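Only one protein chain is missing; all other protein chains are in place.
Our next item is chain A:
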Amino acid sequence: MAQFNYLNELNSLATIDGPLTRGPLQRWAKKTNNENHNPSFSASFKNMSNANISACNQSMQKLSISSNQSCNNSVLTSSKTPTRNDIKKGKKTPSKNKSPGRSTTPTPNKASKTPNKADRFIPSRSNSNYDLCHYMMSREEDKGEEVVAQKAAGEAIGRALTDTEPGRLLQYTCKAPAAPEGYQNRLRVVYSQAKVPSSVKNTTRYIPQAPDRILDAPDILDDYYLNLVDWSASNILAVALNNAVYLWNAATGQIEQLLSLEGSETVCSVSWVQGGGSHLAVGTSSATVELWDCERIKRLRVMDGHSGRVGSLAWNLHVVSSGARDGNIVHHDVRQRDHAVATLHAHTHEICGLKWSPDGRYLASGGNDNLLNIWPIAQGQHYTQTQYLYSFNQHLAAVKGIAWCPWSSGILASGGGTADRTIRIWNVNTGANLNTVDTKSQVCSILWSTHYKELISGHGYANNQLVIWKYPLMNRVAELTGHIARVLHLALSPDGVTVLSAGADETLRLWKCFMLDPSKKKEPTDSKAAKSLLNMNSLIR
């Protein structure tokens, strides 16, 4: 209450200073005065609010009049106030009086006829009343709103920081130091588009920088955990696009659709049988492994055994091993009625990489639990034991890219995902990590060349490139760029010359990066012949 009184006093003081209060009171003011006998200092709430209104009205009046005086527009608040309007009317220059908007109808006759004062007097008064009302209403509301807003903000901060329950926030005063001056966050490579300065070594052989061919792969799933491309020994490429599998004959360029799954099912992996057969294993999102005869375009059997999508497949003679989202590996003997010959609880997360060694002695599996497991073959069988030989946990992200060295038994290359970005070379005979190289980009797939002592890896952000590495030093030999999204899968042609890369940009690109130089290939034999000739000569002498 006290503050109301105070405000009233202030208002009345302000209006007393005004020049117009000395004149006779306005009609409405008189009216209010009649209603309230002691307008400014009444104790009752009703009276006081009235007093407030009157006080404000007075101040409003003062305002409106001053504005009238400054701009010559004729708003008359009191008939007794002498206005310049009358003078101006006498001068007969009405167009000057008018606002520019009105000056389009400047007939002087009309101006004199129009009851200008009366016309504008009423809206002005009501306007001032509106202002007053708004002022009166909003004055208290503003305060309320402010309080509410403050409360809300406080609550938000409280929720975010103090867990709504009151408590004290403590800190240990002996702080840890900041990073050393001039230190650059090494994660820059993960986030920046700038090209990483690479130490690409000049090699003697020529590697074409552009793809030999580009094929369209519409709707290829951009999923790191799947294996959607495989190139058979009989030169047929199987590609899974969403729910269908297509066969591309690399020799003739013919395309055939092998299958199309129904509903929302998708193909999660494809793998050709070894040795140029026409059988293709297909892993699906409905946790089954299907076996297809691609010559007759016929499904031979459906094998279950998983509870999650089958994202990786690997063949070892007549055994197809499948790795699924449930973290299990199932070995299926495709000749037997009871196909599931062994089940391994291999990983705690989805299995995304699965490869049999070329000699069939080891199976390597990589999972989303960042583990790379090596499984030894079971005695006298073509599937593995249920206990792993090694479980390598050095990778810091999912292990998808896995490849066995084709010329040196027991050598394995593995690549990690975004948080890891390394390629590691392992010797599974000893369990040693032979080499580690930071690729500065997500490793999606790895292949070994059969012609050169080299590896090729497919990468994601930032350059979406393929990198060729010299083994065993792991120097960069070449970088092949062109994909505009990450390179998800790689496949090597049966002649070992062409590498196919499947990108998330829905293209398949064929790179002739392991071409054999015909002159070089012949050279050793030629020199041998020459040497023997020389020897012969020496013998003859």
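Going forward, a residue touches a chain if its C-beta (ideal position, glycine included) is under 8 Å from a C-beta of that chain, and two chains touch if they have at least 3 such contacts; residues count from 1.
Assume contacts and distances are computed from a predicted model.
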{"item": "The complex's invisible chain, by UniProt name, from \"Reactive oxygen species modulator 1\", \"Mitotic spindle assembly checkpoint protein MAD2A\", \"Catsper channel auxiliary subunit zeta\" or \"MAD2L1 binding protein\"", "value": "\"Mitotic spindle assembly checkpoint protein MAD2A\""}
{"item": "Touch criterion as defined above, residue of A:210, A:233, A:419 or A:484 at the omitted chain", "value": "A:419"}
{"item": "Contacting the left-out chain in the complete assembly, out of A:235, A:274 or A:394", "value": "A:394"}
{"item": "For chain A, the residues touching the chain missing from this view", "value": "157, 160-163, 165-181, 183, 185-188, 190-192, 348-349, 369-370, 393-397, 418-419"}
